[in-house]
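Dropping a structure here in structure tokens format, bear with me for questions.
Note that one protein chain is taken out, while the other chains of the complex remain in position.
So, chain A:
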Amino acid sequence: MAPRLSGKLAQLSQSLGLWEIPLTIPQISIRNFGIRSLNPPKPSRFNNHPGLPVLESTSTAALRRKAFSLPLRTGAIGIKKGMTAIFDTETGKRIPCTVLQLDRVEVVSHKTREKHGYYAVQVGAGWKHPRNMPNSLLGHFSAQGLSPKRHVFEFRVKDESGLLPVGESIPASWFQEGQYVDARSNTKGKGFAGVMKRHGFHGQDRSHGVSLTHRSMGSAGPSQGGGSRVYPGKKMAGNMGNTQNTVQNLKILKVDAESGIVVVSGEYMTAFLTSQSSNCHLLIVDPPTGAVSGPKGCVVRIQDAIKKPWPEVASTPAATATATAA
């Protein structure tokens, strides 16, 4: 019996149409008498046949997916000044609210699809003494003709039409009374907290033989059957709070452009839906949104709410200013 080519080489010779050409190593013709071949033709290892689905793991596909949840225009940086209440003169309802102040908010630079892979507006607020700023950052502001900013954040926008010109200031009138925004800020820090406070564990018994461990967690994991180890992500005591939190669908109740005040509602938002066919009122209570997170004086980023229809406004603050003046 003549020696056979190994599987892949034999295939290669087949695919190249070298069947008739005698090679240095003689080939054995494969004859099939109802017997399964020992080296059947293998499918390609690479997924390259026609009719493949389009890949969804590209940056383009990611942007396409995000297109529905990215705001059309940039947001603003505010400082939480405290809370107060507003009475609705018609219904007499008391609405607790948070007061934010927008101080010298200006567009610092852009992030573009071509250069950075996504569209975003870099916004700065406040003022910082140039002495306390590294030269590289100072140059970043000075190149745009801007004063050094204390707070700098990015706001993602859907496309280049949302890129506000660099150097443009964002006044409080950027937001309209009655529109909805998402507010993200850091929560109040609670320090090193135990499991009862941090994760709501029940703790242990007051008595029944328990001594000295009334507020601690019980077991950290299963024994030998479970691998004799503590699983990753186990809830334990640790630092609590001072993490970013987004509060969605907060209503803008009041805007004062001169003093840069934006008053944001801090209560359970309610919405009425009237269905005409059944002639009934359906009360929808959104999830308990609560107020803007964080202590007084914290930095709050507000942008149009992604779960509400986009507000109908002019694209530039200058245009909105003229619109309000006229």
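Please note the rule applied: contacts are C-beta pairs under 8 Å (C-beta built on N, C-alpha and C of every residue); 3 or more make two chains touch, one makes a residue touch a chain; residues count from 1.
Everything below uses one rule, namely that contacts and distances are computed from a predicted model.
**Student:** Just to verify: the chain that's not displayed, which of "ubiquitinyl hydrolase 1", "Ribosomal protein L19", "E2 ubiquitin-conjugating enzyme" or "N(6)-L-threonylcarbamoyladenine synthase" does UniProt list as its protein name?
**Tutor:** Per the UniProt record, the undisplayed chain of the complex is "Ribosomal protein L19".
**Student:** Of the residues A:M196, A:I261 or A:I306, which one touches the chain left out of the display?
**Tutor:** Checking each option in A:M196, A:I261 or A:I306, the one touching the absent chain turns out to be A:I261.
**Student:** For chain A, which residues touch the unseen chain?
**Tutor:** Touch set of chain A with respect to the missing chain: 79, 81-87, 89, 92, 94, 97, 99, 101-104, 106, 126-127, 130, 135, 138-139, 141-142, 145-148, 169, 172, 254, 256, 258-261, 263.
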